[in-house]
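This structure is in structure tokens; I'll ask about it shortly.
Every protein chain of the complex appears in place save one, which is left out.
Let's look at subunit A:
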Amino acid sequence: MASIQDIQNEIVEEFAMFDDWMDRYEYMIDLGKSVPVIDEQYKTEDNIIKGCQSKVWVHADLEEDKVKFSADSDAIITKGIIAILIRAWSGQKPADIIAADTAFIDQIGLKEHLSPTRANGLVSMIKQLKMYAVAYQSQLS
């Protein structure tokens, strides 16, 4: 499995192929449509992160020493960004997820979606992904 950094660099390169925002958004929307959605049984009130604008569901499992994330959103643009994050962070070791940052989202021109005032649930989702990683890390050690 490639490292988080390698995957993030790969994503940045992919997005660099597009000159204008519309193509970037179209690509992101396509990614959102193709993301493995969360298993219906995990789409519960407990797993929901309520933004003012869109809802996000997150689920995590520990498989051996790696964390597997799945997530979903009712808004497709939010889901596209989730897809990007999960591609980079899912299947990685808890310690690496804890150390990861979201600067690559800025680099691909989607920074505005991670603004806390955007209220789409993404900022809380990232916090949640990190918290799962912290919890699994303490289980492993």
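Methods note: a residue touches a chain if its C-beta (ideal position, glycine included) is under 8 Å from a C-beta of that chain, and two chains touch if they have at least 3 such contacts; residues count from 1.
As a working rule, contacts and distances are computed from a predicted model.
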Choices "4Fe-4S ferredoxin iron-sulfur binding domain protein", "Dihydroorotase", "NADH-quinone oxidoreductase subunit L" or "Probable cysteine desulfurase" - which one is the UniProt name of the chain not shown: "Probable cysteine desulfurase"
Contact residue for the chain not shown (choose from A:Ser54, A:Ser70, A:Thr102 or A:Gln128): A:Ser54
Among A:Ile76, A:Leu114 or A:Ala135, the residue in touch with the chain that has been omitted: A:Ile76
Touch residues of subunit A, complete complex, unshown partner: 21-22, 25-26, 29, 52-55, 74-78, 113, 119-120
